[in-house]
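Note that one protein chain is taken out, while the other chains of the complex remain in position.
Moving on, here comes subunit A:
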Amino acid sequence: MVLKIFFPQCCNRADSGLLVGRWIAGHDSAVVLAVIHYPFIPGQVKQYVQQMQAQSGVELSVLGSWSLPKDGQEGMESFLRDLSTIFPQKCWLQISRQMGKTGFTCNILNRAQNGGAAQQEVTKKKDEEDVKSDGEAGGEEEDKEEEEEKVIFVHYEQRKVMLSQLHPIENGVPDPKTDPPSELRQMFQTVAHSQPLFFLDKYDDGPLKSTHWQSEGREASIIVELLKQASVPLCLLLSCLLSLWTWICNIRIFSLHPLRFLSSKLSTCVQLSYRTQHMRTLSSPKPAAGHTQFMRKANILVSFLVDVALGMLLISWLYRDNHITMLANTLVPAADHVAKELEELLQWLMGAPAGLKMNRALDQVLGRFFLYHIHLWISYIHLMSPFIEGILWYGGLSACLGLTFALSLLSDMVALLTFHIYCFYVYGARLYCMKIYGLSSLWRLFRGKKWNVLRQRVDSCSYDLDKLFIGTLLFTILLFLLPTTALYYLVFTLLRLVVVLFQGVLHLSVDFINSFPLFAVGLRICRSYRLAEGVKFRVLCDEPGTALHLLMELNPLKCSTVVQTYRTPTYSCYPKDSWAALVKKLFVGELIYPWRHKTTKAD
C-alpha cells in the first residue's frame, strides 16, 4: 500500500520535533497538523494533545518525529527511534530532511510486525546508490525489499485548507447508511476542526513550542470585534421592530378580503413581506449554524446594503434640482399623449384598418364603447393631476428602504396608470372568448354532434330541423362577426403585452437585486480558495531515491456554480406557463393574469 502524508507547507523549515496530527482511518493516510519542538517533556505533550483533542473533537495523536538537523545536532537517529516507545502508536513515522536538499526521507517503524519495532526503510540513500550501480536490476531488488510500502508527501497550505469549504456541501451529520466521507473531505474536515491547535503562538512562553500556521493578527481586528459586540443589541432592536411590524400586519382589518387580495397583487406589498422575512433571518440572535446558513445570511446582508445604497443614490438624484416636479409635469402630458394615440388608433380601427372590410355596425359599437372609456380615463387623470407631485414626493421616500422598493412602487404605478389598457384587454378578451366558445359549440351542432358534460366527450346527437336551422344561422353570423372582434382583441392584447413586458423587466431587476449572491461572488473573486470545488495536484520534485512530493492546490469554484449554489430563493415570479401554453391561451382568449407578469421569461 501507499502511505499518504499530508504535510503543511509552513512546517517545511520547522526545527526538529514531534509531528502531531491524525491518522485517517481506512485510507492509509496521515494528516500532519503541527510540529512540537525539542525540548519537551513527554508527559506534557501527551496532556497537551489530549486537551486539544477534547477541544477540537479530532482524534489527534503524535504521528512521529521530524528532524531537520542543524549544525551541531548530529546523531539523533537513535534518540528519534527511542521516542516511539514513549508514544505508543501502531505506526511511527520518522521524517527527516537534510539541509540544502528538497526531498524528505521517511522511515516507518511498524510496531505491529515482529512484536517490537520492526523497521522498514522506505526510501534510503542506499536506493540511489543501487540505482546508480545496478541500474534496472537494482531497482527491482529494492522493490522486493520495500514490501510494497511507499510514501507520498502531499504538501498543503494550512491556512487555505483550513478556511476553504469543499463543494458540493455536505451539511450536518452524514448518513450512517452511505459511505463515510471521502479521504479528501476527511482531510479538509480535520484541518478545519483543529483550529484550537493553531492558537498556540510561537512567541508564547509556555512549556511547549510548536510550528504550524498561525494568524499574523487580522487587519482592523479591533473594528471587527467592536462590530461583533455592537451587532447583538442591533439584532435585538431589529427583532423588536420586526415583532411590532408583524403585529401591525396581523391586525384584523388587513386580513379582510379586498385588502388581502389587493396586497397580494401589489408588488410593493410583496416586496415588503419578502424583506420582512429577510430581516427576520438576519436578526435571529443565534449565530449561523453551518456554512450554508452563514453564506445565506451574509448574502442577504450584503444585497440589502447594496440595495439601500442604490436607493440612496436614487434619492439623492430625485430630490436634487426639483427632479420630482419635472417628472410630475411630464407624466400628465405623457398620459394625455397616450390617450390621444389610443383615440387615433380607435378611429383607425373604426374605419377600414389596413384595408380590411369590417362589419360596420359592430365596429362602430365597439369603437364608441372604447372611446367613451378613454374619455373617462382622461378625466380621471386630470382629476388626479394636482396630487401627482405629492404622490411622487412621498413615493420617492420609499427608495430609502432600497432600490427594490422604488422599482416595485414604479411597477405598481405603471399598473395603475395603464388600468384602461388592462380594461380594454379584458373586454376584448371576454368578447373574443365568448365568440370562440360559441363558434366551437355551434360547429359541433353543424356536424350533428354535441358535448356530453357528464362523460366529458363529444357524442353524436340527432337535432330537430328548426334547431339545426337556428344553430346554423347563428354560426354564420358569429363567423362573419369574428374578424372584427378578433382585430380589436389583437390590438389591445398587443398593447397589454407591452405593459406587461415593461413590468416584467422591473420585476426581474427587483428579483435580481434580491437574489444575487453578492457576498459569495465577492469571496470567489477576492478569496478564491474559500469556495473550493476540489483540489489539483502538481508534482513537486521527482528525484529518484526520495519519496514523491505533490503540491496540493485548491481548485476554485466556477462562477456559474457559485451563483447557482448561493442564489437566495425568492418568491417565484417566473411564469408557470410555457411559451406554447401562453400562445394557446392568447389564441383562445383566456386572460393572462392581471398584474402579475406572466409573459416575460428569464430562462
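By our rule, a residue touches a chain if its C-beta (ideal position, glycine included) is under 8 Å from a C-beta of that chain, and two chains touch if they have at least 3 such contacts; residues count from 1.
Rule of thumb we're sticking to: contacts and distances are computed from a predicted model.
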item	value
Candidate names "Glycoprotease 2", "Dihydrolipoyl dehydrogenase", "Phosphatidylinositol glycan anchor biosynthesis, class H" or "Snf7-domain-containing protein"; UniProt protein name, chain not shown	"Phosphatidylinositol glycan anchor biosynthesis, class H"
Residue of A:F512, A:F537 or A:F587 in touch with the missing chain, whole complex considered	A:F537
Residue touching the undisplayed chain, where the options are A:I152, A:A192, A:L242 or A:L371	A:I152
Sole residue of A:V2, A:L305, A:L376 or A:I525 that reaches the chain not shown, by the stated touch rule	A:V2
Contact with the hidden chain (one of A:L184, A:I381 or A:L481)	A:L184
Which residue of A:N110, A:S515 or A:N555 touches the chain not shown here	A:N555
Contact set of subunit A toward the excluded chain (per top definition)	1-2, 4, 27-28, 143, 148, 150, 152, 154, 178-179, 182-184, 534-537, 539, 542, 547-548, 550, 555
